[in-house]
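I have placed the structure first, in the form of structure tokens, so that the comments after it can refer back to it.
All protein chains of the complex are present and in place, except for one that has been dropped.
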Amino acid sequence: MLELLFDPSFAASVPRFVTPILLAALGGALCERAGVFNIALEGFLLMGAFAAVVGSYFSGSPWLGALAAMLGGVAMGLVFAEFNLRRGGDPIVVSIAINILAAGLTTYLLRAIFDAMGAFSDPAIAGFGPVSIPGLGWLPVLGPVFGGQSPLFYLALVAVPVASLFFARHRLGLRIRAAGENPAGLVAGGVSPRRVRLYALMGCGALCGLGGAQLSIANVNLFVENMSAGRGWIAVVAVLLTRGRPWPLLLIAFIFGTVDSLSFRVQGLGMPQQFTDMMPYLATLAVLITLSWWRRGRTANGGAP
Amino acid sequence: QEDRLFVYVSPDPIGVNAFLQMGREGIEAAGEKFGAEVRTYESRTAADRLENVNAAVNEGADIVVLLGFEFNDIVRQVAPTAPDIQFLIVDQCIEDRPENVHCAVFREYEASYLMGVAAGMLTESGKVGVVGALDIPFLHRYTDGYAQGVKSVAPDAAVDVRWVGGENPFSDPVRAKEQALAMHSAGSDLIFTATSGGDFGVFEAAQENDFLVFSVDINQCPQAPGHVVDVTLKRVDTAMLQAIEAILGGEHVMMSLGLKEGGMSAMALEKDALADSQCVVAEHPEVVEKMRSVAASIADGSLVLEDPMFAQ
Amino acid sequence: MRTLRESAVLREAVSWGVALAWIAGVLFLLMALVGAPFGEALSAFLQNAFGGRRLSYLMATLSRAALIAGMAVSVMLSFRAGLFNIGGEGQLVAGGLVAALAALFLPGPPLFVLGASILAAMVAGAGWALLAGLLQLHLGVPLLVGSLLLNYPIRYIASYLVAHPFRDVQSGMVQSHLVPQATWLPYFPGTRLDIGILFIAAASLFAIIYSHFTLHGYHARMNGLSPAFARTVGLPVGKLTLQTLAMSGAIAGLVGAVAVFGVHHRYIDGMLVQPLYAWTGIIAVLLVGMIPWAVPLSGLFFAAIQTGAAGMERSAGVPKEIALVMQAVIILFVASRVSGALVASSERRAGGGEGA
């Protein structure tokens, strides 16, 4: 039975679940820390997935596809900034509108550019192949997890410490944190929080774009309308859970990815699909509760907070 | 200049759904043939469906074609209030139908059964898989039909039944691909996919890991040449044309379409098209032979299959 | 003073004009892109949002508006109390599911069954909301996260229940059996609009009165504006939280029941989730800055653009994706315009205080 769960492809599949969520969540973290309540990650991700296919199809290079994806994400970030930061629209309303916009726009452009209804799959879409990391092959579990994945996975992994360093040490990172915590302090220091938030939104767009690229030119090589399929929302949940801190985000993304990947396999044991679909959310809830119990236990035992 | 209006209401966004696309082709053909203006109303949600049917009535359509059993309740509500309007509901017949409600149903499980037969004959690992978009009764016509077909030729073979699920089950090639990969690495060497937009992902998985798949609705073999064994064919367009003709002729239509009527089929049964279909089954004459003989016995009634949709 | 006010009104009017011009401009561009006739599309939009034979489209808009406004009112109660309850969807599903099952299994005269089922739905909605509240108060899971996460289990539980134990097998769908016909909410005479909207109107009225005129509503709002303040002046913060959540959840449950008894007459998998009633409710509340009396109107606005866009798609040859883009564009411009107006009016109110 265990073999059925942890079949040979299990370990290798986890990163494919993790990468889009992690990238999008890191983007969301930028916004969260900057005090922009951006729950449009779903729309950003979708636009990124679409732009990746466009870029890759016309250039023949997955890297240019990824670049196009980042630009697509940034474009959505700019729309967000225009309507939230400049015109003062409520961020949640703007987010929902952007999710709708992305769904409509990608479908429309799919038809306009590729003359395709709902889906576009073509050998000319160059996808990311697996990157082999020498010396990892022989490792039992880590080998398949960390070897032979798409380059975007490694990028996402590297992005975690980079983001952590960025918030701790980079001038923009510092300002982003200030914009989220006490923007009046920035104003008093002569820095416009709005400008800082604009940068955060653009960074968020770029990262979500890469997440979308992982979906459409790494996990598969095609675009289907609405193919982000709720992953942006999972990223939103992860961001809210961790309040945008990069290392905990990595943990949550891995829990989510692992459980999700596992839930596919649990179906093979006969558990109804409705329950396997529930698993990642319940696992997250369980982790949350455990963490807060643990934290509470520590403070109650007189430890300094 | 056109004095007739046909309205086609889809239960879901048409998008990548080959079945719904075929419905649109059918209504357009009918419009052309009978000189009617044709409109397509796409629904996204249960509430949209009701609104769209009401709108069709409101616009004074002559024939409203509803694709899918999702419209049962709605037709029951609306049809009596609009006696001049003819409703054709495809995929299910409601009981005690009013005079202006017509129906055409497909017996998808018959064609799926044939896929199962082929899978059972071709499997080397003794294990085959089937993945559906979502665990809904309608898709059991595919999954259960397939499983029965497998068992009929390989009683010891195991059938792994799984679903895409998630937030967007009918349009998630990423999850569908993962599910196919997981099934393949759990031992299945032939996988039947009925996942709508997810099919593309399953095809990719098959090409990358070199296993064989079956698919549904239209000839999808060219999508992944050398990896698609066979597909079930569902002739919504011709069925719609026939039904509309009969309705216009004043009949109270109730059609059930399976292998016998030619409403359902498989590439293996298409004597003319098989050679150019790029389907793998063409390379296995003994499988084609068997499938044709099973199809014949289903058609002549010597083999009776239960509709899995009403199982449980 | 008078000229000041007049010029403010004028400024407001002008800026609305500019926003409308923007919307029109962007839409015109979109229409030109897909080659749809702009004027026809526009009239189709309005016609399909508010017109139709015997106003049937207006009825469709109202029917949708009822559910959206109901969810908006539910969310508003939470938000005004500073409770970021975005679990309305779960509470709605819990309500709808329990309403349908209760109506199927409760014995007794139809009116009693209807009443008891609605009550049960409200209790279920309240219970699901309370669960998120308890998670926050006792297990340290922030309400925002907890309420959001709780949407998923109930959605899948409901899906499982109507896919397996309580499925109407003959229908071939993932749905429960029809509730007894005698419990269906009647239509307004001569229309296809059920009287469910009256329930929602009552709930809205309750919420408006509650928010503006009751002690509890006042306390909840103080808690919403500053939890530290509320604690300091001795408001029972924990109790307020739970009571407000329960109220909010009960209204969401009521909306679920109205959808069952008024519209679908059974619980169909996804019928409360796919139309995004809960999310639309949230943005309807935020659009008008949580001003109670404006919330139902905002719900009507969103319903109108949804039915209008759907109608435009049906009759003017505008593809569905363009209809989607159009909705987004309208929401974006109107959202920023309304927020601007709210800020301006609150500034005026604050500034004008001295002179009054």
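A, B and C are the chain letters, set down in written order, and residue numbers restart from 1 in every chain.
One rule holds for everything that comes next: a contact is a pair of C-beta atoms (placed from the backbone, for glycine too) under 8 Å apart; a residue touches a chain by one contact, two chains touch by 3 or more.
One rule holds in what follows: contacts and distances are computed from a predicted model.
The complex appears with one chain absent; UniProt names that chain "ABC transporter ATP-binding protein" among the candidates "Na+/H+ antiporter subunit G", "Cytochrome bo(3) ubiquinol oxidase subunit 3", "ABC transporter ATP-binding protein" or "Probable glycine dehydrogenase (decarboxylating) subunit 1". By the touch rule given at the top, the unshown chain touches A, C in the complete complex.
Touching the chain that is not shown, out of A:L157, A:V187, A:L251 or A:V287: A:V187 (per the contact rule at the top). Across C:A116, C:I157 or C:L235, the single residue that touches the chain missing here is C:L235.
Residues of chain A that touch the chain left out of view are 165, 169-172, 174-175, 177-178, 181-182, 184-192, 302, 304. In the full complex, the hidden chain is touched by chain C at residues 1, 213-216, 218-219, 221-222, 225-226, 228-236, 346-356.
Simple rule for what comes next: only the chains that are shown with their structure count from here on.
Chain pair with the larger contact count among B-C and A-C is A-C, by C-beta pairs in contact.
Computed centre separation for the pair chain A/chain C is 29 angstrom, with centres defined by C-alpha atoms. Multi-chain contact residues, meaning those touching two or more other chains, occur in chain A at positions 107, 272, 274, 277.
Residue positions of chain B touching 2 or more other chains: 13, 135.
Touching chain C in their complex are the following residues of chain A: 79, 83-84, 87-90, 92-94, 96-98, 100-101, 103-105, 107-108, 111-112, 236-237, 240-241, 272, 274-275, 277-278, 281-282, 284-285, 288-289, 292-293, 295-296. Within the complex formed with chain B, the chain A residues making contact are 4, 7-10, 13, 16-17, 107, 117-119, 121, 215, 219-222, 224-227, 229-231, 233, 261, 264-265, 267-268, 272-274, 276-277. Here chain C touches chain A in the complex through residues 33-34, 135, 139-142, 144-146, 148-150, 152-153, 156-157, 159-160, 163-164, 279-280, 282-283, 286-287, 289, 319-329, 331-333, 335-337, 339-340, 343, going by the rule given at the top.
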